[in-house]
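Removed: one protein chain of the complex. Kept in place: all other protein chains.
Going in written order, the chains are labelled A, B and C, and every chain counts its residues from 1.
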Amino acid sequence: MNWEAILMTMPYMTVVILFMIGLFTVLFKKNLIKIIMGIAIMQNAANLFLVSLAYRRGEHAPVFTSAESTEMVMPTAHALTLTSIVIGLATTALLLSFVIMIKKHYGSINTDDVRRCKE
Amino acid sequence: MSALAYQLVPVSGWNPLVLILLALIVGVLVYMIYRLGNHSYKETKYKREPFLSGNSPADDPDSLHIGGSNLYWGFTRALKRYFEPLVRGHTGLLNDYLYWFVITVVVIMVVLYFV
Amino acid sequence: MNIDIVQHSPALILAVPLLFAFLTPLVDRISEKGRDALFFLGLIIMAFFVAIMAYEVYTVGEWSYVFGGGTVTPTGADSSFFRILFVADGVSAMASITLTISAIGAAIYSYTFMKDETGLNKFNTLFFLMVAGVNGMVLTGDLFNLFVWFEVASVSSAALIAFKTYEGKAVEAALKYMIISVIGGLFFLLSIGFLYGQYGVLNYQLLAENITGTNLDKIALTILVVVLALKAGAVPLHFIIPDAYSMAPGSVTAVLVVASQAGLWVLFRVVFTLYGVAVNTLTIGWIVIVLGILSMFIGVTMALVQKTVKRLMAYHAISQTGYMLLGVGVGLAVLGKPEMGLYGRTAMEGGVFHIINHAMYKGLLFLTAGAIIFKTGIRKLDDLGGLGHSMKWTMGFFIIGALAIAGIPPFNGFASKLMIYKSVYRFNPLLSIIAMVVSILTLASFVKVFHSIFMGPKDEDIYDTGDVPKPMLAGMTILAAFVILFSLFPGAVVSNIVEPAVEALGVI
Partner (left out) sequence: MNWKMSLVVRTVTNFLIVPIIVFGIYLVIHGHLTPGGGFQGGAVIASSTALLIIAYGSLGKHKKDLSSMEALGLTMFILIALFGIGSTMFYNYLAGTGGIFGGVVPEGANAGFINTGGTVPLMNIFVGLEVAAALSLILWMMSKETKVLETEKSSPSAEGQEVRD
């Protein structure tokens, strides 16, 4: 068994598991707050995926002071993750304030009740 | 200048200006024929109603406004087996919207993989 | 220190709305008048820069703008390697023009339309942010930057949909729009991860050069296509569009139409420039065509049975998006084959021309629907009636919009639909026949709407109040003027604006 290769795919396995958990929550849970939690899990999975892409074996973190200029992990993926975390915060804040307003107007945050926009 | 002129009034293909010109000409012709008619006919309040069928319409014609939504009731009634599931399809449930999203991703992925 | 405005126009198109978006709260503390003045000033300056960029693109040609680089054009491969790149080409010029026209029309319209609402400085900020988000989505040449602007546009349009927080339904529509957009964004992030992991580069040109169509690329392409079709409102994913359009305030819906079309523009960029012939274009072409046909047919049949004005128009927006997908899908299906020259190119030009036409007349129709609801406060078709007597101008604009959307000859809808019919017929006759049937059903549903709103007896309580105030009419006149302008000179519009956009998509 090539443990070396399996070890290398470990981060991507966690990404798939986390994404599936998030997708499951979003698809099958009826409570809006749980859906937003599912979205947060999916965001973490996406961020983990981006960071694990940038990893090069045996290289230093991309902080300039601690490494010679050649052996560095790819910093662009870290920049992408930072932006995606900021966007994740903004979207979750907006979604939560929508849920607060829906609780005020509909009196319930169950997706079965929150569907007056049908006809 | 000629290029722009050609673009503005292209000879081949669809050209709205020719159509509008035609419309104007026909309009003028119709107006001329309209002028020929005699104008003694007055728009009187109690003109004879053209009798079509059934009982005479209610005395107050203004109340006869058919509501908008059931203008095509015949069409929708005939295709009931198509319209029923379609209208019910829009459930308004957030989870259903996401089912459709995931289903489309899977379907297109399979199609793209095999073809 | 000579600042060459023309070279910097792509950056300024984005910087001006953002700057004015964040200046509004500060100015709002000083004076209400100042805030409204800032609102129009910002849009006019942005329109000025869009005009400069478009003129430069159409006369000189396309160029890319590197943010933070020493010189404007990327010198050497490495400098465009890490920096964010904006591309000013046919596609971004045409999309910015469409957005500017409907944004200015909607802004003037909303001057009195939103008069009695509170928190107008937030409305102006969000409006600017949405305009900046949509412009960014279309202008950017970098995949991750596209994700950032996709999110900015989704956040600001969701907040605008929920602007009437005192109505429960508006918040519900905004919540659904936002959740779906966020999840779409996450899938988008995954596909960025796939492409970045394989090729280590995020730039459109560099990515397009070394994409080889491996299985991972196909998965990334699927996710990109589905997420952008979701934003544009293709059928299996269209559920958020009717809720969002019917619950948003009138002027916001007009710009929302262009915001979802930005998803369409980016879908064409991804499919044509990014992937091009790397993937079997016939399959992708047929996928886009099937999405288009579904959107067309189901959109219009659902519209026939609708009971409220704006929901009916929202379904028409979906069915018209189907036309665009059909037109460009046919072009995509024959990409790189000899038939491209025969009819593929006209199909694409028809599809792309339909985008700008649709933005004009659909914006006009939504503004008229907003005017009707502003005047009567009634949304249902059954309760409305006899408005033709009092609202003459709105009726006139409604007629122009309805005839244009149904594709009646002199109007611009007909010009682009004719191009689509002719070319799609030679690709596959059945598709063209479905397109014509859908066009007839569109006309049928708009006759229904016109009859139930404007015909019928005088309605006493609305009759004496007359038509909607001046600025709303001015907003509608702008859009109607462009509908008529595009109807009278379709040839000029196609050869000057549409052809560069089609060439910019990489179609030789």
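Simple rule for what comes next: a residue touches a chain if its C-beta (ideal position, glycine included) is under 8 Å from a C-beta of that chain, and two chains touch if they have at least 3 such contacts.
This is a predicted model, so every value here is computed, not measured.
Undergrad: Just to confirm, in the complete assembly, which displayed chains does the hidden chain contact?
TA: Counting the whole assembly, the omitted chain is in touch with A, C.
Undergrad: Which of A:T14, A:N31, A:N44 or A:S97 touches the chain that is not shown?
TA: A:S97
Undergrad: On chain A, where is the contact patch with the chain that was removed from view?
TA: Per the touch rule, chain A residues meeting the hidden chain are 63-69, 82, 86, 93, 96-97, 100-101, 104-107, 116.
Undergrad: Provide the residue numbers of chain C that touch the chain removed from this figure.
TA: Residue positions of chain C that touch the missing chain: 1, 3, 8, 11-12, 15, 18-19, 22-26, 29, 65-72, 166-169, 377-380.
Note that only the chains that are shown with their structure count from here on.
Undergrad: With contacts counted as defined, which of the two, A-C or B-C, has more C-beta pairs across the interface?
TA: By the number of C-beta pairs in contact, the winner is B-C.
Undergrad: Take the average of all CA coordinates in chain A, do the same for chain B, and state the distance between these two points in whole angstrom.
TA: Each chain reduced to its C-alpha mean, chain A and chain B end up 47 Å apart.
Undergrad: Report, in whole Å, the distance between the mean C-alpha point of chain A and the mean C-alpha point of chain C.
TA: For chain A versus chain C, the centre distance works out to 29 Å.
Undergrad: Please tell me the distance, in whole Å, between the geometric centres of chain B and chain C computed from their C-alpha atoms.
TA: Their C-alpha centroids are separated by 23 Å.
Undergrad: List, in ascending order, every residue of chain B touching at least 2 other chains.
TA: 90, 92, 94, 98
Undergrad: Quick check: what residues of chain A touch more than one other chain, meaning two or more?
TA: Only 26, 32, 35, 114-117 qualify.
Undergrad: Where on chain A is chain C touching in the complex?
TA: 19, 26, 32, 35-36, 39, 42-43, 46, 49-50, 53, 74, 76-77, 80, 83-84, 87, 90-91, 94-95, 98-99, 101-102, 105-106, 114-117, 119
Undergrad: Which residues of chain B touch chain A in the complex?
TA: 90-95, 98-99, 102
Undergrad: Note which residues of chain B are touching chain C in the complex, please.
TA: 4, 6-10, 13-17, 19-20, 23, 61-63, 65-69, 71-72, 75-76, 82-83, 86-87, 90, 92, 94, 96-98, 100-101, 103-105, 108-109, 111-113, 115
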